[in-house]
Structures are given as structure tokens and as C-alpha cells.
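Take this structure, written in C-alpha cells, and hold onto it; I'll ask about it next.
Missing here: one protein chain of the complex. Every other protein chain is in place.
We just call them A, B and C in the order they show up, numbering each chain from 1.
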Amino acid sequence: MSDVEVTPEPQPQLHGCLLSDSRGQQVVHPTRAQYVALMKKLLDGGFVMCSDLTAADYLTHSGRTLPEGIEAERFEIVVNLTAIATRDRIRVRVQVPESDPMIASLFDLWPGTEAMEREVFDMFGISFDGHPDLTRILMPEDWDGHPLRKDYSIGRIPVQFKGSNS
Amino acid sequence: MGVVRNVLDDGLGGLEHNFITGRIEDLVKWSRSRSSWGATFGLACCAIEMMGTGGPHYDIARFGMEVFRASPRQADIIIVAGRVSQKMAPVLRQVYDQMMEPKWVISMGVCASSGGMFNNYAILQGVDQIVPVDVYAPGCPPTPETLIHAIETLHQQIEDGEIMRRRAKSGAGANIHITEIPAQTSPVSVSLGRPATSWTSS
Amino acid sequence: MGQYLPVFALTVLGILFGALSFVASRLLAPRRPSSAKEAPYECGIVPTREPPERFPVSFYIVAMLFIMFDIEIIFIYPYAVNRAELGAFAFWEMFAFSVVFFLAFVYVVARGALDWGPVAKARRLVDGVSATRTSTSTIRRVGLEGRSDNDQAA
Partner (left out) sequence: MTSVENTFRTNEGAQEMRARSEISAKEILREVGSVLRMSEAEVAKLGQMPADADEDQTMIINMGPQHPSTHGVLRLMLELQGEKVLRCKPIIGYLHTGMEKTGEELTYMQGGTNVTRMDYLSPLNNELVFSMAVEKLLGIENDIPERAVWMRMLLSELNRMSSHLLFLASNGMDLGAVSMMLYGWREREEVLRFFQKVTGLRMNHNFIRPGGVAADLPPGWRDDVLTILEMLPGRLAEYDILMTDQPIWRERLQGVGVITADEALALGTSGPILRSTGVAWDLRRDQPYLHYDEVEFDVIVGSYGDAFDRYAIRINEIRESIRIVYQVLDAMPLGDYRIQNKKVTPPPRARIDESMEALIHHFKIFTEGFKVPEGEVYVAIESPRGEIGCYIVSDGGPKPYRIHMRAPSFVNIQALPHMMRGGLVADAVAVISSIDPVLGEVDR
């Protein structure tokens, strides 16, 4: 079954951003400009906890299903929010172009995203403006490159057969 | 003082019954092998099994590893328990350097011994690239029986003194590979092929 | 002379034991000095910044308190050894002596030498810090009915 049923015009919208459904879960697709405004509305709308903020690199993806009107970029920031009172969840997917990997930081809305944004910066190289302390968090300081990008090899060392020495 | 049964009370003549003589070197080797303290270098899942080995059920206090000393100044054996990441490698080398002599290294688990299932950019493929390893304990995580087997093998090497000669000469580890013992509910008997050393054989 | 023999023997044994342990460790322990061994141990990190020389004064105050009581014990020790011969008067004299020390201790503590951190903080949470609070009294059990909103839908 096609997981995202494309309803006829006009598409379902939430706070002016396109809404879609993935395996029964609500997903919002704002553009980078609408991103912070949407997040502020969601925060005031009861989503008090930002469960997760991560990114995905769609360089070699065969083709993802996005509601039309969203042009697919290479990077995608994925934010999962939770509403404690109404007990529901929402996922926000924002496209970030490869040419300018920069997006606004959610630190002022949810201070809990500080470490998650540092991890995304460390692993993908997407920088967040307005972040208090944008430095690497997982990799050593002098590490070059961003490991979770698709064009970064896994760094597998071919197994060198060392003669058994015992 | 009461008369001790069947001990020849012939003054200086009974000297050899009342004293044990031996080389100081044997005494030192025996004491080193029987009270070697481990340094807490628990990194990942193997650290939980290492704590389990220190726990009441497997209890390596029986083998002299009564306590895990956190500071390298008071530790003899550093058990590298878990996967060593690129960021942790210099820290491991620094802690190893700061340990007092004589010191030995047990590489616990396949991740420490050879990178294990994580053959990628983040994990050091084998601890022997930065510290001389004496005993490799296989398993992911090695069962407490395997770790005790590794510790006992190292104790046996210390008691023979063979490992000290090797370290004095080249500073390299003994590189002993032991076989894994799956966890059992009944007690395990392991023969180390322990030759009867001279002075204990009387 | 005979009665001082044990004292003499004990001092010789003490010195002997001390010297023996030094000589033994020098002879038997393998020596491989390295700069890392001389460096201070900071949890495996090579220290880059020098620790400051000046330490807060609260450390010294506690040290002073210890020395004060230590010296007090030294004075009480000769009394304690031959307490029987000295009788009641010496006892009360010693008592007065230790009361004077104790007053100094009370003064220093009252001036706040010993509350470094949590005491002030605990005052902020005064009802939380209580002796009667047990591991079952401090929690409340929220079943399905205790949900903030009242709809029971899963």
C-alpha cells in the first residue's frame, strides 16, 4: 500500500506547512523559512518535549515520497516532538540544501536540543545559527570530515592476516 | 609452651623442619601473582561482565584481585574491557604509561583484541597497536569464566617469571591467546598445566 | 638498664622495617622512569593547564581544627597514662582544659567554617530533606485513573 496517500487538492496543512502521513504517524514538511515559526506554534500548541533531533543524508536514496510542492534536497533535519498532556507525537522534516548546510537552532525553544544539534553538526556538517556552543561532540577535535555523510566511507580496514604468534 | 606433636625437639638439629627456605625471587614472584590488583578500565559491555566477575557469584577475590583500583598508581593489571574508540586511544596509552611497574595488560573481549564487529572509522582495530598485550580473552562479552581463565593464565605466567624476562628484554606483551569457556551453571575445572615449582613441592 | 631493653628493641625493629622496605623495593621493583609516570594523574587526560596555587581558605580552617584537637590529645596523653595516681583533682583540671578547646571549636563552627555547600542548598528545599522520608513515602503511584486528562482511551 503506498504509505503516503496523496489526497486531492488542497493538501492537508498544519500552521501553513504541508502535512503528510507516514505509517500512521503525522509528519509536517515546513520549508527552512517557516521552520522556526512552525516550531514556536507547535511549542505553544502543547508539544513541550523535543524527543529527538537528527538528520539524514539522502545523497544515494533511490527516491523518497514527499508531498508535492517540497523539492527534495540532499540533507533533511528530522525533529520528533511529544505532547505530554494530549499524549501525541509529531515529526517535522525540513529540507536543507547541500550548497548551504545551515538552519536555525531550536536551542531557545527547547534547550534539550543543544547536544543533539552538536551531534548533527559533528556527524553531518550542518551548522545551526544561534547555537551557543557549536563544536564537535562525538569525534575527536582534530577529526576531518563528517562520518555519517553518505560519501564518507565506513573506514573498514581490510583484515590483515597476522600469523598466529602463540 | 606445650610440646608440639611429633616435631623433633633436638634444638638446632630440627632447624630444617621449622623453616622454609627459598629464593627471594620465588617469594616475590609468588606474592606478585597472588595479589595483583586490576585497574578499572571498563569501557563498554565487557565492563559489565568484568564487574560481574568481581561480584559475589564469580568472585575473583579468590585469585587475589580483591579490588579494582581506579588510580593506575596502585594497579598491576589493566584489563582493557570494551571497545577502544579513536578518542579514547591516547587516554588508554596515558593510563598505561602512568601505571607502576611491574604491569601487565589483559585485552578483554573481541572489540579490544581486534576491533570485533565494529570494523569502521571509529574503533581502534585491536589494543595491541598501542599497548603491549599479555593475554587476549575472546568472547563478546567474555563470560566471567573466560576472564578468570585469562587472569589465571597471566598469574601462572607471572609466577613462572617468564613474562618478566620477556618484558625486561623487549617490553613486548606475552600475546597469549586463550580459548573461550561458555557460561556454565556448574563449576568449571581448568588445567593450566601448572608445573610443580621447586619450593612448593616439599 | 634492663627495663629499657624493649624500647630499644622496638626502635631497632622499627628502623629495620622501614629500611628493609626501601631497600627491597629498590632492589626488586623494575625501574622504568618515564615522563608520563612523573606527570600528575588526571583521569587519563594529559593536563594542559596548571592547577592554581591558591586554594580557598576553607581548606585551611578544617586543617587548623584538626591540628588543634591533635595537640589537645598530646596534652591529655600523659594524664591518661597515670590517671590512677593523679586522683580527682587532675581529672577536673583536664576537664577544664578540654572545655576551653571545645569552646574554640564551637566558635569556629558557629562562624560557618564547616558549611561549604549543601547545607545552604538544603535550606532551599527544607521540606524535602527530612529524616522521616522513606523510599515509599516520597513517591506516589499513578495508575490509569491518575492520568492528567480524564479520557481513558489508550
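The rule we apply is simple: a residue touches a chain if its C-beta (ideal position, glycine included) is under 8 Å from a C-beta of that chain, and two chains touch if they have at least 3 such contacts.
What you are looking at is a predicted structure, and each value in this text was computed from that prediction instead of being measured.
Considering the entire complex, the omitted chain makes contact with A, B, C.
The hidden chain makes contact, of the residues C:Leu5, C:Ala110 or C:Ala131, with C:Ala131. Across A:Leu19, A:Val36 or A:Met49, the single residue that touches the chain missing here is A:Met49. Residues 1, 3, 22-23, 25, 48-52, 54, 56-57, 61-65, 78, 80, 82, 84, 87, 89, 91, 107-108, 110-116, 119, 123, 132-133, 135-142, 147-148, 154-155 of chain A touch the missing chain (whole complex, contact as defined above).
Although one chain is hidden here, its contacts on chain C can still be listed: residues 32-36, 39, 42-49, 51-56, 58-59, 116-118, 120-122, 125, 128-131, 133-136, 138-144, 146-148, 154.
Within the complete assembly, residues 40-45, 47-49, 51-52, 55-57, 68, 70, 82-83, 85-88, 90-91, 93-95, 97, 117-118, 120-123, 132, 140-141, 143, 170-172, 183, 185 of chain B touch the chain that is not shown.
By our rule, only the chains that are shown with their structure count from here on.
Averaging Cα coordinates per chain places chain B and chain C 34 Å apart. Chain centres here are Cα averages; for chain A and chain B they lie 47 Å apart. The part of chain A that touches chain B in the complex is made up of residues 139-140, 143, 147, 152-157, 159, 164-166.
For chain B in complex with chain A, the touching residues are 86-87, 115, 119-122, 125, 175-177. Residue ranges on chain B touching chain C, taken from their complex, read 24, 28, 71-73, 90-92, 94-95, 97-98, 100-102, 164, 167-168.
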